[in-house]
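As structure tokens, the structure follows; a few thoughts come after it.
A single protein chain has been omitted; all remaining protein chains appear in their positions.
Here is chain A:
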Amino acid sequence: MSEIVQSLALGFGVAASLSNLWYCFLGALIGTLIGVLPGIGPIATMAMLLPLTYYLQPTEALIMLAGIYYGAQYGGSTTAVLMRLPGESSSVVTCLDGYAMARKGRAGTALATAALASFFAGTVVTLLIAVASPALTELAQKFGPAEYFSLMALGLVAAVVFAQGSPLRAVGAIFLGLLLGLIGADVNTGFDRFTFDRPELRDGIGVVVVSMGLFGIAEIMLNLSGGPEDQGERTKLSRLWLTREDFRAAWPATLRGTGIGALLGILPGGGAMLGSFASYAVEKRISDTPERFGEGAIEGVAGPEAANNAGAQSSFIPMLALGIPGNSVMAMMAGAMLIHGIAPSPNLASTQPQLFWGLIASMWFGNLMLLVINLPLIGLWVKLLAAPYRMLFPAILLFCCIGIYTVNNSAFEVGLVALFGLLGVVLAKLECPLAPLVLAFILGPMMEENLRRAMLLSRGDPAIFLSRPISLGLLIACALVVALLLMPNFRRAREAATEA
């Protein structure tokens, strides 16, 4: 226990330095600024702003990127409440009751609820990460290639469950992602696979390129081809504070949302979105008056908002403790670490304690910044929302291009982004979920490496995955999840949760 206190003290010492606080603030501010723009999610925001962090120290850069992530995440909720436009997927459910509250002249209360619930969830999960990380890091020491492989397999299976729509399409998306991940020189033999004789492809395709194309560029295309510009009805702001009854209703929902979000965020393949949907479903189910949901129930804002913030943050755990990025945002963070010469691995806490604990402590400051930035500046965001999309998208487009180019100074990668943009539009139109694809793309190369190592260790005997207890446990979990997916009751519940 005292160890955790010491580590946290170290972290807060690092994070509270003037320059780190400044970059945390700057990240949260710019992230919110970009995140409130409709149609720009956290990934696009982070990729666009990645160049801003190049000339910083590694710790500063990661703190700023994390700030950008929280900001973009929160910015999405602001548009959801005020205009019924979710800036990103995890705030879709906030639209339901948040916008309904706004229509009743309670926009200010809804936004304050979102901010306070997010802050509470952020504080709890910061503590959770501090407590859980050392234990997980210890567990990671017991992880051999077989365990890593099985854990990542579980992540992919979980991604199928969490995806919206037909599971079969999600499985297809996973295979496509794995295939894309295989592009490049084979690690063991140096043999070129699917490189089409382009030297640029020998190192594989960058995660930033894939997610920027599939999410950033494809989103611009879909928005522009999606019929006449629809900005939703604007609402007036009211007083910000919550009444005593509001507090009483929102408080337990926030607690539940935090728990649900934190739990679902830790799973590889999880993240912020699922938590918010699950929390909304739970609140609606246990409420005495479920008919209020959709008509401006404050629990329907507090729960999901706490859950998406908790999930956004707890998805740092697999990356910090095991070195496995659990979703594309974390892959982006891992990419940024690599740019600064730091490889994400279970040893991060011992080799770079300043960075590790500084980042964890900065999560709390990031949440505090969100509160400080958002409550007074809500009026400003409303004004920013008045900018029409036709003025915004050229800037987003250009920032995307520049952001990609600066990663490797490679014009070829910018061209690839156009290709992935097209792929993203086609897949979205055919209702193929993209999140499993990106996760498989990220995990694929790591899975191949660990599979080969495990087979070398066992002299070609696949029983190694079953004879090692942790690996066996993870594979049993995989089988259970698949079995669940085949059960009609669970399928109905899953549809209800992901479609809300």
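Everything that follows uses one rule, which is that a residue touches a chain if its C-beta (ideal position, glycine included) is under 8 Å from a C-beta of that chain, and two chains touch if they have at least 3 such contacts; residues count from 1.
Keep this in mind: contacts and distances are computed from a predicted model.
Chemist: Going by UniProt, what is the name of the one chain that was not included in the view, given "Sn-glycerol-3-phosphate import ATP-binding protein UgpC", "Tungstate transport system permease protein", "Tripartite tricarboxylate transporter TctB family protein" or "Cytochrome bc1 complex Rieske iron-sulfur subunit"?
Modeler: "Tripartite tricarboxylate transporter TctB family protein"
Chemist: Tell me which residue among A:S2, A:Q141 or A:S225 touches the hidden chain in the full complex.
Modeler: Going through A:S2, A:Q141 or A:S225 one by one, A:S225 is the residue touching the chain not shown.
Chemist: Taking the entire complex into account, which one of A:L182, A:L255 or A:L485 touches the absent chain?
Modeler: Only one of A:L182, A:L255 or A:L485 touches the chain omitted from view, namely A:L182.
Chemist: Which of these, A:P290, A:P394 or A:G473, touches the one chain of the complex that we don't see?
Modeler: Missing-chain contact among the listed residues: A:P394.
Chemist: In the full complex, which residues of chain A touch the absent chain?
Modeler: Contacting residues on chain A, toward the hidden partner: 38-39, 41-43, 51-52, 54-55, 84-86, 88-90, 92, 95-96, 99, 163-164, 166, 168-169, 171-172, 175-176, 178-179, 182, 186, 188-189, 191, 193-194, 215, 217-226, 228-230, 271-273, 327-329, 390-391, 393-395, 397-402, 405-406, 409, 411-412, 414-415, 417-418, 421-422, 425-435, 448, 451-452, 455-456, 459-462, 499-500.
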